[in-house]
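Note that one protein chain is taken out, while the other chains of the complex remain in position.
Right, chain A next:
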């Protein structure tokens, strides 16, 4: 069974982003970029499946500019077998990415697709669910545990109030939550090896799907910061403030 893992190049999670002075977007000049952390977890899960002989090949795919090759190399260094770059310099919104991934899935026929549950830049949390819909297969989002059993999977999901476990027929789309696994660090020898692994670049236009943006993004702004509060000396003062000043208890 092939496992397809879509990965996205995003601003590193440690970076505090700034809005451009003309409010037209976020200033990404010179900002450190990295693989989306949830996608890293998805790659790790897929690689473990192959290591446990439950998958035959792990294919990572990224939709974006040539710079996304770097993200794909990171995934290859973690243990993915080969990579596909669906290259486009245009803005790609979740529905467009889902369509491109559907075209790649039609070609590769994966038994399982593992995505990150959301990208930490646009926080949309849509692509995996949209891909499952376009493929006409089942979905298990926010996964914290994945068990492959023949032509089916059992997935434990993190939901409001606790956990739920689903059984799905394969093929299916799973999206990874934080506690699915702890991704490995790529070792230097594996980083070197990854440079020789196959990376195929496909122009997005060659896949024949409509990728025009549907949503227009207008004014970007930083939310009003909370006003700095005060430090209280002790518990008695705290209780006094909560009762008499804030009146919340």
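The rule is short, and it goes like this: a contact is a pair of C-beta atoms (placed from the backbone, for glycine too) under 8 Å apart; a residue touches a chain by one contact, two chains touch by 3 or more; residues count from 1.
The rule is simple: contacts and distances are computed from a predicted model.
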Choices "Electron transfer flavoprotein subunit alpha", "Iron complex transport system ATP-binding protein", "Branched-chain amino acid ABC transporter permease" or "GerA spore germination protein" - which one is the UniProt name of the chain not shown: "Electron transfer flavoprotein subunit alpha"
Residue of A:109, A:151, A:165 or A:187 touching the missing chain in the full complex: A:165
Residue, one of A:67, A:90 or A:133, that touches the chain absent here: A:133
Chain not shown, touching residues in chain A: 11, 16-17, 19, 26, 93-95, 98, 117-118, 120-134, 137-142, 144, 154, 157-169, 172, 177-179, 214-223, 226, 228-232, 234-236, 238-239, 241-242, 246, 248-249
